[in-house]
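My questions all concern the structure below.
With one protein chain held back, the other chains of the complex are shown just where they sit.
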Amino acid sequence: MLTAAASATQIRHYQRLWLYGLCALIFTFLIVPCVLIVPMSFSASNYLEFPPRAWSLRWYREFFDSAEWMDALWLSLRVAGLTTLIATPIGTAAAYGLSQMPERLTKPLRLSFLLPMIVPNILVAIGVFFVFAKLGLNNTVTGLVLVGIMLALPFVLVTVSSGLQSFDGNLERAARSLGATRLKAFLTVTVPQIKSSIAAGALFAFVAAFDEVVIALYISSGENSTLPRRMFANIRDQVDPLVAAVSSVLVVASIVLLLIVQIAKRPEKGAAR
Amino acid sequence: MKVPVSIRGLSKKFGSFEALRDINLDIAPGEFVTLLGPSGSGKTTLLQVLAGFVTPTSGSILVAGEELLTRPPHQREIGLVFQNYALFPHMNVFENVAYPLKLRRLARSEIETKVRGALDMVRLSQFIDRSVDKLSGGQKQRVALARAIVFEPRILLMDESLSALDKKLREQMQIELRHLHERLHTTTVFVTHDQREALTMSDRIAVINNGALIQFDTPRAIYERPRTRFVADFVGETTFLPVELRAGGGASVFGTPLLLPDHAGVGGASPHESWLALRPEKLAIGPVAGPEAEVNSFSAVARETIFQGDSLLVIAGFPDGQNIAVRLVPQEANRGLVPTPGQPIHINVHRNDSILVSGDV
Partner (left out) sequence: MIGAIAAASSGSADTSYFARAERREAWSFALLAVPGLVVIGLLLIVPVGWLFVLSFIGKDGGVSLENYARLAQPVYVITFVTTFQIAGIVTVGSILLGYPVAYLLSQLSPRAAAICMIFVILPFWTSVLVRTYAWLVLLQRRGLINSWLVGLGIINEPIPLVNNFIGTTIGMLHVLLPFMILPLYSSMKTIDTDYLKAASSCGASPMRAFWDVFFPLSRPGLFAGTVLVFILSLGFYLTPALLGGGRVSMWSMQIATNVSTYSNWGAASALGVLLLVVTIAILAALNKVFRVDKLYGGR
């Protein structure tokens, strides 16, 4: 009786072939733009074409040999790295603080931390440009890092909060009853338990800061252009395979990051992505 | 280590909810005290206050004459065993037990010795390098216990520590805990909602309900001389019969005057409402009333009998419609004392087993 009922809900595979087919199409839609860039970037011609008529590493050479592009890449890496180093502890501290407070107090605070996700980027961009102009922070690494931290905070907060949610608060209490101060208990018991969430938060922070382009359009220019800023200008002004080469590098980097996350995630079950 | 603990006027309010109402409790050095109460009674709040994770609204807790409440949790020297063990999943058995010692900056060799000692005590030495998620429930429980005693705390607190174990294992752990306590003599506060567990393990039991301490006594006294209807009902099975108190000081049930034990007069019960508490196993069934001088006897009609393996339960009805349960051991049952449904019977109870309780709480 029970088994009959169970198998009845299991819609048989052939019955949902249409679902598999549909999803395959959607997956194609999702993935093709991310990977199609890679073969096109090996084109030898001046235009983008698929499949390329002749293959070469010309555009990669152009990218890696160009001082301007390399400067932009290093700037972006520096900004994203600094952002991660600062935003991760700040966001983790906030997530922990909020997790220990009664809910009625934390709701407005949580919402304020989500504001950078909600407020349209373009609005932040012109506002920040305006304020930075007064402070002399336009075209500075400091300015870009500050913006990066602001944009990264919601990601860190959300990932670390969800890690803390599945964390058993009794573990920390146990540590404190055994003689650990709050800080010591947090560092020796809580952090090891939520480390994959913190790492995921840090990765999000890095990506958010690295990929930021709308605000950078306003507060970074000339020598102080970030990589996405330079790419944006290049796409708008000339569609040549150079950006395809840069994009391919970024796509490969994304795939590597994704693999790192998948592998790091494995040992800890139940922790947040 | 043996320290006395005295809890004075302890209250805790969460908003308008009174989780603890003026708790006063004196625990002798080395005593094993159980906080017994239903869920939501406040026993866990009391334990959390002792451990330092809940700040009380008012009151004082003196440990060896010194105020405990002003100390942060990590300076209280209290070993705490959680219901869900709270073993650190990223540490193995050794690291878990060594954790409190490392915090106290003991030498490596000393840590090693003490951890082995504690694990020996809970008979887990062979699992010292095991990862904690490879342990069974009972083993986890023991590691948690070893971790809580390894730093020789002044007080050991256990929060429903055995409730996650299955019945057999739980009974085995109860006896082991008892033995451990006999060896260490650490002042222990054990929280449970299981009355049987409380009776088995404790030197004294504090029965708590609605945030208030109802009765603090030895297991025997709690069982045999409950002060209130709540205690009698919560600890053991009980049938309550309404008691009419007479002006002259006597009491009667269904109009029959009651014979009461010498030790507890009618004075112990509330003048407004009081009940005769009868335990099923203290009752006997006879075709006739028992001897006048020592036994209270009530007539009733047998309704049904329930076979329970080690005993037989007879449900009988009084004329006013109330039911009463009588437990018969198999020997009695074999002697043909089992009434058939509908048969008029007499329920006899010795006056020493006729307990008067107040109906207040």
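Per-chain numbering from 1; labels A and B assigned in written order.
Here, a residue touches a chain if its C-beta (ideal position, glycine included) is under 8 Å from a C-beta of that chain, and two chains touch if they have at least 3 such contacts.
Since this is a predicted model, take the numbers as computed values, not measurements.
Chemist: Which listed residue, B:Ser58, B:Gln75 or B:Ser136, touches the chain dropped from view?
Modeler: The single option touching the absent chain is B:Ser58.
Chemist: Residue by residue, what part of chain A touches the chain that was omitted?
Modeler: Looking at chain A, the ones touching the missing chain are residues 1-2, 5-6, 8-9, 11, 19-20, 22-23, 26-27, 29-34, 36-37, 40, 48-50, 90-91, 93-103, 105-107, 109-116, 118-124, 126-128, 130-131, 146-147, 149-150, 153, 157-158, 161-162, 165, 207, 210-211, 213-214, 228, 231-232, 235-236, 239, 243-244, 247, 250-251, 254-255, 257-258, 262.
Chemist: Taking the full complex into account, what residues of chain B touch the chain not shown?
Modeler: 8-9, 22, 24-26, 55-60, 62, 67, 69-70, 213, 216
Keep this in mind: only the chains that are shown with their structure count from here on.
Chemist: Give, as an integer number of Å, the spacing between the C-alpha centres of chain B and chain A.
Modeler: About 54 Å separates the centre of chain A from that of chain B.
Chemist: Under the stated contact criterion, what part of chain B meets chain A in this complex?
Modeler: Of all residues in chain B, those touching chain A are 51-53, 72-80, 82, 84, 86, 88-90, 99-100, 103-104, 147-148, 151, 157.
Chemist: For the complex, give me every residue of chain A touching chain B.
Modeler: Counting only chain A, the residues touching chain B are 168, 170-171, 173-182, 184-185, 188-189, 192-193.
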